[in-house]
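Contents: one structure, followed by commentary.
A protein chain is absent from this complex, but the other protein chains hold their places.
Entry: chain A
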Amino acid sequence: MNLSELRPGEKATIVSFSDADMSVKLMEMGCLPGEVVEVERFAPLGDPIAIRVAGYQLCLRRSEAAVILIQ
């Protein structure tokens, strides 16, 4: 399962990433394996999405959220 499949209000734990290039960038922003993420809201047009991770709010596109594998 990946992060783009969650609905607002749902939580999950990051397991790994499916794109090596993007993974470094995401980890630098605090999305580490083991961290809990919560989807806070979708943008009015459905994309991008806002998530809560590592104690702050992060906004990312759905295509980028799809890289983050969760459980």
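In this text, a contact is a pair of C-beta atoms (placed from the backbone, for glycine too) under 8 Å apart; a residue touches a chain by one contact, two chains touch by 3 or more; residues count from 1.
We take it that contacts and distances are computed from a predicted model.
Visitor: Write down which listed name, "Putative monovalent cation/H+ antiporter subunit A", "AAA family ATPase", "Branched-chain amino acid ABC transporter permease" or "Ferrous iron transport protein B", is the UniProt protein name of the chain that is not shown.
Guide: When "Putative monovalent cation/H+ antiporter subunit A", "AAA family ATPase", "Branched-chain amino acid ABC transporter permease" or "Ferrous iron transport protein B" are compared with UniProt, the left-out chain turns out to be "Ferrous iron transport protein B".
Visitor: What chain A residues would touch the chain not displayed?
Guide: Where chain A meets the chain not shown: residues 20-30, 32-33, 40-41, 43-48, 50, 52, 54-61, 64.
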